[in-house]
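Excluded from the complex is one protein chain; the other protein chains are retained at their positions.
Take a look at chain A:
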(Lines give C-alpha, C1' and ligand atoms only; values in the text may rest on other atoms or scores of the structure.)
Protein backbone atom coordinates (compact mmCIF):
# COMPACT_ATOMS: atom_id res chain seq x y z
CA UNK A 1 0.00 0.00 0.00
CA UNK A 2 1.50 3.27 -1.00
CA UNK A 3 1.11 5.98 1.54
CA UNK A 4 0.20 9.18 -0.23
CA UNK A 5 0.89 11.38 2.79
CA UNK A 6 4.61 10.81 2.33
CA UNK A 7 4.51 13.09 -0.71
CA UNK A 8 2.95 15.77 1.46
CA UNK A 9 5.85 15.28 3.86
CA UNK A 10 8.38 15.64 1.04
CA UNK A 11 6.68 18.80 -0.16
CA UNK A 12 6.71 20.26 3.35
CA UNK A 13 10.38 19.40 3.85
CA UNK A 14 11.20 21.00 0.52
CA UNK A 15 9.35 24.15 1.53
CA UNK A 16 11.17 24.15 4.88
CA UNK A 17 14.51 23.98 3.07
CA UNK A 18 13.53 26.80 0.71
CA UNK A 19 12.38 29.01 3.59
CA UNK A 20 15.56 28.25 5.55
CA UNK A 21 17.75 29.28 2.61
CA UNK A 22 15.69 32.42 2.13
CA UNK A 23 16.18 33.29 5.83
CA UNK A 24 19.93 32.87 5.48
CA UNK A 25 20.13 34.94 2.31
CA UNK A 26 17.84 37.84 3.23
CA UNK A 27 19.13 41.05 4.81
CA UNK A 28 15.79 42.66 5.62
CA UNK A 29 15.08 41.72 9.24
CA UNK A 30 11.32 42.19 8.92
CA UNK A 31 11.20 39.64 6.11
CA UNK A 32 13.43 37.32 8.14
CA UNK A 33 11.11 37.47 11.16
CA UNK A 34 8.07 36.81 8.99
CA UNK A 35 9.79 33.91 7.26
CA UNK A 36 10.68 32.40 10.62
CA UNK A 37 6.97 32.47 11.43
CA UNK A 38 6.31 30.75 8.11
CA UNK A 39 9.00 28.20 8.97
CA UNK A 40 7.29 27.42 12.30
CA UNK A 41 3.92 27.11 10.61
CA UNK A 42 5.34 24.68 8.02
CA UNK A 43 6.92 22.71 10.88
CA UNK A 44 3.53 22.57 12.60
CA UNK A 45 1.87 21.32 9.41
CA UNK A 46 4.54 18.66 9.11
CA UNK A 47 4.02 17.58 12.73
CA UNK A 48 0.29 17.24 12.06
CA UNK A 49 1.13 15.06 9.08
CA UNK A 50 3.27 12.92 11.42
CA UNK A 51 0.33 12.61 13.88
CA UNK A 52 2.07 14.66 16.56
CA UNK A 53 -0.82 17.08 17.04
CA UNK A 54 0.17 18.26 20.51
CA UNK A 55 3.65 19.21 19.34
CA UNK A 56 2.18 20.82 16.24
CA UNK A 57 -0.16 22.88 18.39
CA UNK A 58 2.69 24.11 20.55
CA UNK A 59 4.84 24.89 17.52
CA UNK A 60 2.06 26.89 15.90
CA UNK A 61 1.23 28.82 19.06
CA UNK A 62 4.75 29.44 20.36
CA UNK A 63 6.88 29.35 17.23
CA UNK A 64 4.60 31.08 14.76
CA UNK A 65 2.68 33.23 17.25
CA UNK A 66 4.61 34.45 20.26
CA UNK A 67 8.18 34.25 18.91
CA UNK A 68 7.22 36.23 15.83
CA UNK A 69 5.68 38.99 17.94
CA UNK A 70 8.62 39.08 20.35
CA UNK A 71 11.15 39.11 17.51
CA UNK A 72 9.20 41.92 15.83
CA UNK A 73 9.25 43.88 19.09
CA UNK A 74 12.98 43.25 19.42
CA UNK A 75 13.52 44.24 15.78
CA UNK A 76 11.77 47.58 16.32
CA UNK A 77 14.47 48.38 18.90
CA UNK A 78 17.34 47.77 16.48
CA UNK A 79 18.08 48.33 12.82
CA UNK A 80 15.78 47.03 10.10
CA UNK A 81 18.58 45.71 7.93
CA UNK A 82 21.31 43.29 8.85
CA UNK A 83 24.88 44.45 8.33
CA UNK A 84 26.21 43.05 5.05
CA UNK A 85 28.62 40.28 5.93
CA UNK A 86 32.19 40.46 4.69
CA UNK A 87 32.73 38.64 1.42
CA UNK A 88 35.13 36.05 2.78
CA UNK A 89 34.82 32.30 2.84
CA UNK A 90 34.51 30.67 6.27
CA UNK A 91 36.32 27.43 5.54
CA UNK A 92 36.37 26.28 9.19
CA UNK A 93 32.59 26.75 9.47
CA UNK A 94 32.06 24.87 6.22
CA UNK A 95 34.21 21.99 7.49
CA UNK A 96 32.23 21.79 10.74
CA UNK A 97 28.91 21.83 8.87
CA UNK A 98 30.02 19.19 6.37
CA UNK A 99 31.36 16.94 9.15
CA UNK A 100 28.18 17.28 11.23
CA UNK A 101 26.01 16.67 8.17
CA UNK A 102 28.00 13.58 7.22
CA UNK A 103 27.69 12.24 10.76
CA UNK A 104 23.93 12.79 10.70
CA UNK A 105 23.58 11.04 7.34
CA UNK A 106 25.72 8.19 8.64
CA UNK A 107 23.34 7.83 11.60
CA UNK A 108 20.16 7.78 9.49
CA UNK A 109 20.12 4.00 8.79
CA UNK A 110 20.18 3.33 12.55
CA UNK A 111 17.00 5.27 13.12
CA UNK A 112 13.80 3.27 13.69
CA UNK A 113 11.20 3.12 10.97
CA UNK A 114 8.50 5.76 11.40
CA UNK A 115 5.75 4.35 13.60
CA UNK A 116 7.72 1.23 14.52
CA UNK A 117 6.06 -0.27 17.62
CA UNK A 118 9.29 -2.05 18.57
CA UNK A 119 11.48 1.04 18.50
CA UNK A 120 13.11 2.03 21.77
CA UNK A 121 10.94 5.11 22.20
CA UNK A 122 7.74 3.08 21.84
CA UNK A 123 8.71 -0.23 23.41
CA UNK A 124 9.45 0.16 27.09
CA UNK A 125 8.05 2.99 29.18
CA UNK A 126 6.09 4.38 26.23
CA UNK A 127 4.12 1.15 25.88
CA UNK A 128 3.52 1.11 29.63
CA UNK A 129 2.02 4.57 29.45
CA UNK A 130 -0.22 3.58 26.55
CA UNK A 131 -1.43 0.49 28.36
CA UNK A 132 -1.76 1.91 31.86
CA UNK A 133 -3.32 5.31 31.19
CA UNK A 134 -6.92 4.03 30.86
CA UNK A 135 -6.58 2.23 34.21
CA UNK A 136 -4.48 4.78 36.11
CA UNK A 137 -5.69 8.15 34.91
CA UNK A 138 -8.75 7.55 32.72
CA UNK A 139 -7.93 10.49 30.47
CA UNK A 140 -8.43 10.03 26.71
CA UNK A 141 -5.43 12.14 25.69
CA UNK A 142 -2.38 10.14 26.75
CA UNK A 143 -0.09 13.09 26.09
CA UNK A 144 -1.92 15.02 28.80
CA UNK A 145 -1.81 12.03 31.14
CA UNK A 146 1.95 11.68 30.73
CA UNK A 147 2.57 15.40 30.86
CA UNK A 148 0.55 16.27 33.91
CA UNK A 149 0.22 13.09 35.92
CA UNK A 150 2.99 10.56 35.26
CA UNK A 151 5.52 13.30 34.64
CA UNK A 152 3.90 15.98 36.78
CA UNK A 153 7.12 16.75 38.57
CA UNK A 154 8.89 17.42 35.25
CA UNK A 155 6.07 19.70 34.19
CA UNK A 156 6.40 21.58 37.47
CA UNK A 157 10.05 22.02 36.57
CA UNK A 158 9.12 23.34 33.12
CA UNK A 159 6.68 25.80 34.64
CA UNK A 160 9.37 27.00 37.02
CA UNK A 161 11.74 27.41 34.07
CA UNK A 162 9.21 29.60 32.27
CA UNK A 163 8.62 31.56 35.46
CA UNK A 164 12.37 32.06 35.87
CA UNK A 165 12.66 33.24 32.26
CA UNK A 166 9.94 35.81 32.84
CA UNK A 167 11.60 36.87 36.09
CA UNK A 168 14.91 37.34 34.31
CA UNK A 169 13.36 39.48 31.58
CA UNK A 170 11.55 41.61 34.16
CA UNK A 171 14.73 42.07 36.20
CA UNK A 172 16.67 43.08 33.08
CA UNK A 173 14.11 45.22 31.28
CA UNK A 174 11.36 46.02 33.78
CA UNK A 175 7.79 46.55 32.70
CA UNK A 176 8.63 49.31 30.28
CA UNK A 177 9.52 51.88 32.90
CA UNK A 178 6.13 53.39 33.57
CA UNK A 179 5.05 51.46 36.61
CA UNK A 180 8.24 51.40 38.67
CA UNK A 181 8.12 54.52 40.76
CA UNK A 182 9.41 53.44 44.21
CA UNK A 183 13.08 53.48 43.28
CA UNK A 184 13.15 56.99 41.91
CA UNK A 185 16.76 57.27 40.96
CA UNK A 186 17.24 54.22 38.70
CA UNK A 187 13.92 54.85 36.95
CA UNK A 188 14.80 58.46 36.24
CA UNK A 189 18.20 57.37 35.03
CA UNK A 190 16.80 54.69 32.76
CA UNK A 191 14.09 56.87 31.29
CA UNK A 192 16.16 59.08 28.97
CA UNK A 193 18.09 56.07 27.74
CA UNK A 194 14.91 54.20 26.88
CA UNK A 195 13.63 57.23 24.99
CA UNK A 196 16.84 57.93 23.19
CA UNK A 197 15.14 58.44 19.80
CA UNK A 198 13.24 61.39 21.23
CA UNK A 199 16.39 63.14 22.44
CA UNK A 200 16.42 66.90 22.18
CA UNK A 201 14.02 67.74 24.96
CA UNK A 202 15.56 65.79 27.83
CA UNK A 203 13.48 67.34 30.60
CA UNK A 204 10.09 66.14 29.46
CA UNK A 205 10.40 62.35 29.70
CA UNK A 206 11.65 62.54 33.28
CA UNK A 207 8.74 64.74 34.30
CA UNK A 208 6.32 62.39 32.61
CA UNK A 209 7.90 59.53 34.50
CA UNK A 210 7.31 61.19 37.85
CA UNK A 211 3.74 62.21 37.09
CA UNK A 212 2.31 58.83 36.17
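Here is the rule we use: a contact is a pair of C-beta atoms (placed from the backbone, for glycine too) under 8 Å apart; a residue touches a chain by one contact, two chains touch by 3 or more; residues count from 1.
Quick note on the criterion: contacts and distances are computed from a predicted model.
The chain absent from the displayed complex carries the UniProt protein name "Multisubunit sodium/proton antiporter, MrpB subunit", chosen from "Spermidine/putrescine transport system permease protein", "3-oxoacyl-[acyl-carrier-protein] synthase 2", "ABC transporter ATP-binding protein" or "Multisubunit sodium/proton antiporter, MrpB subunit".
Checked against the full complex, the one of A:6, A:28, A:119 or A:159 touching the unshown chain is A:159. For the chain missing from the display, the contacting residue among A:6, A:28, A:119 or A:144 is A:144, taking the whole complex into account.
Mapped onto chain A, the footprint of the missing chain covers residues 53-54, 56-58, 61-62, 65-66, 69-70, 73-74, 76-77, 136-141, 143-145, 147-149, 152-153, 155-156, 158-160, 162-163, 165-167, 169-170, 172-179, 194-195, 197-198.
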